[in-house]
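Structure record follows, encoded as structure tokens.
Complex shown without one protein chain; remaining protein chains in place.
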Amino acid sequence: MVVVMGERATEEQIQRVVAQLVEMGYDVHRSTGATRTVIGAVGGGPKGDPRLVEMLDGVAEVVRISEPYKLASRTFKRDDTIITIDDLRIGGDEVIVMAGPCSAESEEQVMGTAAAVKRAGAKVLRGGAFKPRSSPYSFQGLGEEGLRLLRAAADQHNMKLVTEVMDASQIEVVGRYAHIYQVGARNMQNYSLLRELGRTRRPVLLKRGISATIEEWLLSAEYVLAGGNMDVILCERGIRTFESYTRNTLDISAIPVVRHLSHLPVFVDPSHGTGRRDKVAPMARAAVAAGADGLIIEVHCDPDHAMSDGAQSMFPGQFEQLMAELRIIAPAIGRSICLEPVARRGWGF
Amino acid sequence: MVVVMGERATEEQIQRVVAQLVEMGYDVHRSTGATRTVIGAVGGGPKGDPRLVEMLDGVAEVVRISEPYKLASRTFKRDDTIITIDDLRIGGDEVIVMAGPCSAESEEQVMGTAAAVKRAGAKVLRGGAFKPRSSPYSFQGLGEEGLRLLRAAADQHNMKLVTEVMDASQIEVVGRYAHIYQVGARNMQNYSLLRELGRTRRPVLLKRGISATIEEWLLSAEYVLAGGNMDVILCERGIRTFESYTRNTLDISAIPVVRHLSHLPVFVDPSHGTGRRDKVAPMARAAVAAGADGLIIEVHCDPDHAMSDGAQSMFPGQFEQLMAELRIIAPAIGRSICLEPVARRGWGF
Amino acid sequence: MVVVMGERATEEQIQRVVAQLVEMGYDVHRSTGATRTVIGAVGGGPKGDPRLVEMLDGVAEVVRISEPYKLASRTFKRDDTIITIDDLRIGGDEVIVMAGPCSAESEEQVMGTAAAVKRAGAKVLRGGAFKPRSSPYSFQGLGEEGLRLLRAAADQHNMKLVTEVMDASQIEVVGRYAHIYQVGARNMQNYSLLRELGRTRRPVLLKRGISATIEEWLLSAEYVLAGGNMDVILCERGIRTFESYTRNTLDISAIPVVRHLSHLPVFVDPSHGTGRRDKVAPMARAAVAAGADGLIIEVHCDPDHAMSDGAQSMFPGQFEQLMAELRIIAPAIGRSICLEPVARRGWGF
Partner (left out) sequence: MVVVMGERATEEQIQRVVAQLVEMGYDVHRSTGATRTVIGAVGGGPKGDPRLVEMLDGVAEVVRISEPYKLASRTFKRDDTIITIDDLRIGGDEVIVMAGPCSAESEEQVMGTAAAVKRAGAKVLRGGAFKPRSSPYSFQGLGEEGLRLLRAAADQHNMKLVTEVMDASQIEVVGRYAHIYQVGARNMQNYSLLRELGRTRRPVLLKRGISATIEEWLLSAEYVLAGGNMDVILCERGIRTFESYTRNTLDISAIPVVRHLSHLPVFVDPSHGTGRRDKVAPMARAAVAAGADGLIIEVHCDPDHAMSDGAQSMFPGQFEQLMAELRIIAPAIGRSICLEPVARRGWGF
């Protein structure tokens, strides 16, 4: 931390600050200028709350100087993390698209949607079995039967499965079906859950909380990494702002910022980030153009009758159109989007 | 919901909207004006997502018309809820103050702080045993030993105990010691936890998430109420805004708004809401002046050496001074602040 | 407006609301459901403040139903507005790029930068002569001499000139040099200025205020349109959020939203929207991918010695690289980016 003393700070006040810093375990560097003294404090232990210094007499300002996260930072690991699941590589040159319904509702719905998203180029099937709903009176998901349906559909179409785990007690059952655990925005700071996921050896897609700063998001990733699980995918899904036309404001600028601060792959969820089907395609294109490593998109074979979030689910045809647009954009930043054999033969478009 | 058709909407488009609403289970009222048609939809079931209508052709705007919460609203229950624990009444004429350390650290610290806050007029002891910390490298609390210390101190001073429960698996152990369960801001949308707390018969102090709207906060209360536990205390503790001088912006206006919308008592936490000891007293006074039913305040017998949040913990002397100020303010709104016999005899001030 | 009565509203309360609405000049439609009454109010005059009704007894909620802007809306004009200045077309198939220095500083700097941005494909030169600075102690611009230098450079390279007008008293002098008036974010609600610009017959580039909702932004455009000047270009430049890593959060989702609500062209300023040179290119690509009609970008021939905003100004080489990337992206959404003869011959890349 750096402590800037006020212009009228006395020597006694400066000594008091130095003593406090030493007690907190810091190495102290003092630098005296014409008008004010600046004290640099390096090292320090877990009790190093900068506010304790901030309130001492004579202190003008206190500034934290190192990111409180370590394993998630580019300082710790310079090269991009690439997460491998069988032949799937997340974080490499290929932009990976995860797609599927908000919730598993029935075998027909899951199978139909999986076939459609696979044909358009999705590599991972998404879908929920346990749904966190803000109203206790809403549809709460199919539970384990939903997981079974999703995994069967993923296997049939040679895709991987990502699905949400809502608390630590669900890790075991979800782990029997999912290739990737998803942590929802509301759970970004559920530390019991994050700590347990750090003990698994399966990738975790960690959504940003709607009011989380980028630093807090990386600190939550740190909980998983600190447990020994290095496969964390960050996922931006919109932050809360005063603008109310869209449910949230998708923070596209978080993509280059996270890529600068961290080695972890960063995905974008334009479905929850906008809340409206007609805004998903423009924001998905924007995300890829800004450098996202992947997307997670809600697609439903019959969105008008979806049991949850139908309004933000794309029709299969819209999703195919979007994938075609993304294939044009990706090369602008030296990347590609998957192209399936069937598509290469010109079917299905 | 109310659907406003665009000025150029065709009869066919209007019919399509009416059909959709009927399918969603609504009673439909159509009202045709000179320039536009307005459709009122009343009733409706769990599939009534307004966005599904919003995207139909010809629709200009869709507006939800009833609060999605029921049991928490003043429409459901007109009179203020008063929560009784033995001789303690929360939500009545007396403004109730809960105070104590951020974390239980040692017997001496817990006992010393409890004695001090009791003397100044606190009726409930606060203190944490399991700490949710944003960094995995910070102090995480004493666990059950902390609970034991806190309860012993509360009993000795004839106070009740409020302490945080971090996930559903802790409900049982925390319940052996606490009179009131506290749900932290990060857990405001942890629905597994809320649902389980709804099955207990002990009061729940529910903090507002830092990016939660008032409506979402009341919906979270609804999860507890819907389980049959009607004793929920709402607690404002600051929302996230662009202003960075204070950690969060304490939303004092939420007090009169919640009192208008709901019958539940509303408390304020000026310690977390400001993050700085020197701002706690002004905001505590403001909260009482605005009509809060109570306060929860961090006090530490030695804040400079606190293991967490020392910077926002008051010294015992500051807390006594604040309580004296609050006793002047409360009558302005027809309320009182507790005055202990010892204080009435003029000791300790 | 639509008035939703509470479930327990009495007939007398309903009559009082109807009377108030009639007094405010509305046509009233009453619709009585099983549990509540909904009153639709159409028409109404300038005194129609919905809050006056909101506070009557028995009212649960009041909702405004029509956009308060008229001329700016797609309801008023269905086709995209295309603004023509000589052979330049803004709002058509070609994505238009405006580029240049933050401030005019010297003839050499202006000429050098103009030549560079022209070669890369910019069609409009941007640059400031009067600078609004948040500190009274900062560089305040060259004034009319700056305007003269900018216009000379634009003419020499066959570009148009856009420059900021800071208050109504500057309209005349700025109008002697600029092809397009720019209104800065801080002036978005300077109604005296907007009204005067409505009386000119020259295009106005209207930046969004950093805390303006999209509706307020369109209302500000309405001030210009209402004066008879139909050539308004909207320009998103970042909104204020809690995230502090970037100076502002560029609201890319505003692009598809504005294109849905309004017929006016929408531009993006990724330089002010991010405040950092290394984030300008990703956000510029994202803006074009999301459907922006154009960009306005700060480029400086020597950013390290710029007198203002050097940190967010691109080097000419970075700008050329960006333009090459945009030429790949634009076709994904059926658009093009200008390609100059010199560039087509392969020089300068």
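Going by the order they are written in, the chains are A, B and C; count residues from 1 in each one.
Here, a residue touches a chain if its C-beta (ideal position, glycine included) is under 8 Å from a C-beta of that chain, and two chains touch if they have at least 3 such contacts.
Computed from a predicted model, the values in this text were never measured in an experiment.
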Across B:206, B:255, B:296 or B:314, the one contacting the chain not displayed is B:255
Across C:18, C:52 or C:152, the one contacting the chain not displayed is C:52
Sole touch to the unshown chain from C:186, C:199 or C:260: residue C:186
Note that subunit B touches the chain not displayed via residues 211, 213-215, 239, 241-246, 249-257, 260, 273-274, 278-279, 282-283, 285-291, 325-326, 328-329, 331-333
The missing chain sits against subunit C at residues 46-47, 49, 51-52, 54-55, 68-69, 132-139, 166-169, 186-187, 189-192, 195, 209-211, 216, 219-220, 222-223, 226, 240, 275-278, 304, 307-312
It is residues of subunit A that touch the chain not shown, namely 2, 4, 6-8, 27, 29, 31-36, 38, 40, 42-43, 60-61, 63, 65-66, 75, 240-242, 244
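We adopt the following convention: only the chains that are shown with their structure count from here on.
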One copy, subunit A, sits on the other, subunit B, after a C-alpha rotation whose size in degrees, in steps of 5, is 180
Chain with Cα centroid nearest the overall Cα mean is chain A
Cα centroid separation, subunit B vs subunit C, in Å, comes to 39
Between the Cα centroids of subunit A and subunit B the separation in whole angstrom comes to 28
Subunit A to subunit C, mean C-alpha position gap in Å, rounds to 30
Where subunit A touches two or more other chains at once, the residues are 211, 278
